[in-house]
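What you see is the complex with one protein chain gone and the rest in place.
Chain nomenclature is as follows: A, B, C and D, assigned in order of appearance, with residue numbering initiated at 1 for each chain independently.
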Amino acid sequence: ACGTKEKNEKLIVGTEAGFAPYEYMEGDEVVGVDMDIAKAIAESMGKELEIKNMDFDGALLAVQNGTVDFVAAGVSVNEERKKVMDFSVDYVDSVEVVVVNKDNPAVADVEDLDDKVIGVQQGNIADFWVEDNVNAKEIKRYTKFAQAAEDLKNGRIDCIVMDQFPAEELVAANQELAILDGILFEDKYAIAVKKGNKELLDEINSVIEQLKEDGKIEEFYANHTSKN
Amino acid sequence: MAYLDGLKVTLLISFMAILLGIAIGVVVAILKVASSNYKIKWLTRICNIYINIIRGTPLMVQLLIIYNLIFNSRNTNELVIGAVCFGINSGAYVAEIIRAGIESIDKGQMEAGRSLGFNYIKTMRLIILPQAVKNILPALGNEFIVLIKETSVAGVIAVTDLTKAAQYVGSRTWDILPPLIIAALCYLVIVMGLSRLLSVFERRLSKGDRH
Amino acid sequence: MAYLDGLKVTLLISFMAILLGIAIGVVVAILKVASSNYKIKWLTRICNIYINIIRGTPLMVQLLIIYNLIFNSRNTNELVIGAVCFGINSGAYVAEIIRAGIESIDKGQMEAGRSLGFNYIKTMRLIILPQAVKNILPALGNEFIVLIKETSVAGVIAVTDLTKAAQYVGSRTWDILPPLIIAALCYLVIVMGLSRLLSVFERRLSKGDRH
Amino acid sequence: MIVTKNLKKAFGDHMVLKGIDETIEKGEKVVVIGPSGSGKSTFLRCLNLLEVPTEGEIWFEDINITDSKENINLIRRKMGMVFQQFNLFPHLSVKQNITLAPVKLGIMTKEEADRKAMELLKRIGLTEKADAYPNQLSGGQKQRIAIIRSLAMNPDVMLFDEPTSALDPEMVGEVLDLMVQLAEEGMTMVVVTHEMQFAKKVGTRVLFMDEGKIVEQNTPDQFFDNPTHPRLKEFLSKVL
Partner (left out) sequence: MIVTKNLKKAFGDHMVLKGIDETIEKGEKVVVIGPSGSGKSTFLRCLNLLEVPTEGEIWFEDINITDSKENINLIRRKMGMVFQQFNLFPHLSVKQNITLAPVKLGIMTKEEADRKAMELLKRIGLTEKADAYPNQLSGGQKQRIAIIRSLAMNPDVMLFDEPTSALDPEMVGEVLDLMVQLAEEGMTMVVVTHEMQFAKKVGTRVLFMDEGKIVEQNTPDQFFDNPTHPRLKEFLSKVL
């Protein structure tokens, strides 16, 4: 059934479905804000969207060697990454926060991260930020936030540094956890494509601009946060 | 439903991988046995290098290397990728299974064949291999069971197998233990079911022919 | 440096795990052999359940379950956690190694001991076990090598072993292959070095005593 | 000395001994012959309960040893057993093989046992092998060591199960010689063997087993010269 023509019509997005509301599993389907944006991009290009669910840092590598066309996984833009891939206009301003155990807050303040055991997602912007800016006792690198949350509940780590929206999802589902007041740093998410893939980048940029204009992105958020 | 899809992926990858593993294993085993018999050192050495590298490094590391080294084409199906990675790994183990199967046959059989006037290859084909199959098949069944368990690390290369499916269910509900236990039970049922099947099959094989 | 630290973690976890595995394995093997000898069905069954569950489910799933189930204290060292998880897994395999070692001793030895007037336990201790050790030690060495490779999945429980260290270097430099290959070489050198050591040791053992 | 009453033994539903009533007196040398699979080994192994009978009783020196209240470990000390495959302990030296049981069972001190072992080794001319390990011995030497290992316990009866079948023909003689000596010293013996010469020479009684039963028995002279049972006639015609 799949001729060569159809193959060319496929648009592949790489993501890591452990980052609600941006991307997460619903039944056996990957959904979320990023996926809605990806669908809009595919639609406007007239291609069929295929979602590859990988580890976060695996996805970023996959876009570099062309295994996927683009990555939509709450990817933060930074200088290091710009050297090896191209980024679209950002579609969200996010802030990174600190999640702690409510009953037993080992961290009092967002400024107070030195000498703490900090959980992050491996390859996530917070991983690098903490490594570069904090004198942590230990950085524990997880592939899944769920495992980090479990460890935080069990007191094996002192806090998790992560994006605000997923953090809100996290504390909503776990009474024992809380977000500290204040933000750690600001951050912009964008879609990553292979370095030099100008054609696709332009296409993506125009779709994102259009979505922003139509207020669609807020709509997407509403859809995916109201569920919990 | 997520479990079912994951389970399907697990089983499909294991199955395709064992087929590929058998293909590689047969070739490597025959090359190795024949080259050591006819003293072609370099060929024996190549076979041994492949076997030693695969058996000397962790599956997970192999998986990551093979995946990043070989697959740069975007159109490859994830099942195919998984099957190829695990197949390359399994080939080394299958080769050793087959070699052991051949060597388990009493050397009197080779001598009896040769002394009737058969050459080496004909003795292999008519006398040794038909007997070796009885030892090889159960071991291959076992290797298949091992593969089913090993594919649980396939998650690192973007394949959503049973283990990864369970992890994602846990990510969504923020309660990671129950899905893992469900996955463990799935594996247990499959593995023990296959083991039982295998031992029935083995008993059948050995019944007709005790020597 | 990251590699060295990771390597140290890998080796330490493997080493502590095999010690724990041996402790568990000895107890389970003895319970199993003795309970089947004295027909204590429920004890045999418990031993078999432990062995079957461990051998019937993927290591990675066990790891995630044990990790999330048992450790609720924040002060546990990650090495200890890893060692306990892998040790519980290894115990089942070690138990089978020990049982096989005991069963590999010709049953004429038990009969000779009994017919001299020794009871079951004394025959075990004075005659069977001293001989069984020769078969068990090499197999234990092998299990240790297997463990070194298997700890490469420890990364899923946030332990930074050799594999995870390599992955991290890769995700930092955006060039994932070279660190993985370095890691693979580290494993290969260790595993093949240990294998060689083991076969020397084995030859030593068997030299004095061919029967 | 040994009495079996309606001794039966089945493996699963395969009846191997079908009711054996025998009395072996002190000082007798009973030789058991019969075709392969007829139950000779099983009969012998029942006598010291290496096989537990399915039915019937075995009395040894007026003790019912099939009675589960009796401590079989104590009784076995009085019954030496020699196996076809020698079953020396390969991890122990020759001397240790001999002294292990007397010492560890608290029957002799280490010194007594050592003295006894050297005495026995001297008797069979193998003192220089005292510190050798079993794998350094020939088959005939192994079997003779196995015999004196049993003797070290001062047994009242010795059971032999084809003691020369696993030996090279050249070595059969030295083992039979030792057995003849034992017989001459008055040891009670039950011997399963295919060595007809031995049966004729030292046997006081020969039993013929077939399909789990003792179908004929007699003094060696009568047994070999006037066999009556047709199966025995056929057997003797083949092996003599």
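Here, contacts are C-beta pairs under 8 Å (C-beta built on N, C-alpha and C of every residue); 3 or more make two chains touch, one makes a residue touch a chain.
Keep in mind it's a predicted model, so treat the numbers as computed, not measured.
Novice: Consider the whole complex, including the chain that is not shown, and state which of B:Ala23, B:Ala112 or B:Leu177 touches that chain.
Specialist: Of the candidates B:Ala23, B:Ala112 or B:Leu177, B:Ala112 is in touch with the missing chain.
Novice: Can you name the residues of chain B that touch the chain not displayed here?
Specialist: Output for chain B: 106, 108-109, 111-119, 122, 126-127, 130-131, 134, 208-211.
Novice: Going by the touch rule given at the top, which residues of chain D touch the chain that is not shown?
Specialist: 35-36, 168-170, 172-173, 194, 235, 238-239
The rule we apply is simple: only the chains that are shown with their structure count from here on.
Novice: Per the definition at the top, count C-beta pairs in contact and tell me whether A-C or A-B has more.
Specialist: Between A-C and A-B, the larger count of C-beta pairs in contact belongs to A-B.
Novice: How many angstrom lie between the centres of chain B and chain C, each centre taken as the mean Cα position?
Specialist: 22
Novice: Specify, in ascending order, the residues of chain D that touch 2 or more different other chains.
Specialist: If we look for residues of chain D contacting two or more partner chains, we find none.
Novice: Send over the residues of chain B in touch with two or more other chains.
Specialist: Where chain B meets two or more other chains at a single residue, that happens at 68, 167, 176.
Novice: Would you identify the shape of the chain contact graph, picking one of line, ring, star, complete or other?
Specialist: If you draw each chain as a dot and join those that touch, the picture is no line, ring, star or complete graph.
Novice: Which chain pairs here would you call touching?
Specialist: A-B, A-C, B-C, C-D
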